[in-house]
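Removed: one protein chain of the complex. Kept in place: all other protein chains.
So, chain A:
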Amino acid sequence: MDSISLSSLSSLTTHQKSSLEKGGYKKLSDLLLSTSSDISRTTRIAPLEVTRILEAACREHAVPINKIKDLPMEGEEKFTSGDAELDSMLGGGIRTGMLWEVVGESAAGKTQLALQLSLFVQLPSRLGGVLGSAFYLTVASQLQTTRMEQILNTHPLLSPSLCSFANIQHTSVPTIDKLIFVLSKSLPQYISANNQNSSSRPLKLIVIDAIAELFHTSKRTTTQFLVERSRRLSEIGMLLHSLASKHQIAVLVLNEVSDTINRDTAPLDSGQIGYKDQFRWFGRADSILGEDRKEATLGLVWSNQLNVRIFLSRTGRRRYLEESEHSRKIQKSVSATSSNISAGDQQPVLIRRLTVVFSSVCDPASCDYVVTAQGISVIPGSAVLLTARPAVSTATPPGTTHDSMSPHGDFTQMQKAQLAPLDIGHIVDSTAIDSRYSTPDNEPGDDEWDAFWERNALPECVFEEAANLTESS
């Protein structure tokens, strides 16, 4: 769409084209995002003619909407995660053409899974792969090649003859702008160069490790700053979805968690849908005790972008894995990791929890897993479905739309609404924040402020006192 210039349209006269250009309209997308009256005003073309121009241009570049029988099948291509139980929980494996998120604490196993998948995507289809290649984008960390080598050498399905590091491209994307550049320019170029080279593998997996690192916010951010960040996050989501569907790539994004803080919020009027209430269903996992102490960061804005959210938790449980409980795969891998311990000894193994919070291709489910030398292994038989089909009831009819709410309940003990910072950018507000030109990451004078705050960092107690002051007033 961005590449369709108005000058290339055959349905417009030269006079029309020059008038449009004088008005500042170069591309078809410029026209489509403006109103007839705006176009008419800036180009001095009569409104009726503008309408005809728009219609003709749109017909000329109409996108054919084909019957399904004339389209190549999409959405059935999937590759294994290396663990059959996990594959089955995920609806058959990792499907391409979708946006997957793996969210969890550090050391829960997110990077392990990403590394593992970068290897498994390379396998031939008879072993569960798609003969693809991977592109691994790191934000703040390094690519853990040593760990990847360990997985490659220990997992029974993988072998150095089938998978290699040559099939995993790596780029560092330390800033939001860099990531947007890679997603909008570098990757499409890489993919088309790849397609023209018949001997190279198709790109089938993109990993971003980890998106939250780009959006760490500090206490002194302004609402405008957060609005800006939030918009960039949406832009990133759109670029990822375009890449995923256009080239049938599985996009895997790693995200971080923050502590869940349970605050009392104002009671809701009938018909209102509470943010805090809803967040616990799509932002947290709660299949076992303690799992909901952490919640996904980046708020509703980011959650809306995802097709699948997989939540990894440490949970702090340890178990001795009994003979009857685990298959040989775990036994072998556990002894591989604890090679210093004699075969007779049994060490308790850290059991972690994996929950599919929501997914467009499978039902929410949970299981236990361990992280071993060969990567992530689900404990056989531990998978539980969290829901079958949703059972739905009707709310008592609310009547007319609720635009004016009558207050009830005690509002004197009100706490500030607790929102993920980035959701502020997407607030439906009567005083709509009109966009300006996108603000650069560093405005002039920002560096000075940064330096000032470094030197004069306020102690934590100041913020506490300020909070106390506002509450008691």
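Quick note on the criterion: contacts are C-beta pairs under 8 Å (C-beta built on N, C-alpha and C of every residue); 3 or more make two chains touch, one makes a residue touch a chain; residues count from 1.
Throughout what follows, contacts and distances are computed from a predicted model.
With the options "Transmembrane channel-like protein", "Phosphatidate cytidylyltransferase", "RecA family profile 1 domain-containing protein" or "Vacuolar protein-sorting-associated protein" in hand, the undepicted chain maps to the protein name "RecA family profile 1 domain-containing protein" (source: UniProt).
Here the missing chain is touched by one residue of A:S40, A:Q116, A:S303 or A:T372, and it is A:S303. Among A:L12, A:I45, A:M98 or A:L113, the one in contact with the hidden chain is A:M98. Although one chain is not drawn, its touching partners on chain A can still be listed: residues 1-2, 28-29, 32-35, 38, 54-55, 58-59, 61-69, 71, 73-76, 95, 97-99, 223, 230-232, 234-235, 237-238, 241-242, 244-246, 265-266, 268-269, 271-276, 278, 281-282, 300, 303-307, 309, 357-358, 360-361, 364, 386-388, 390-395, 397-398, 401, 404-407, 411, 414-419, 423-424, 426-432, 434-438.
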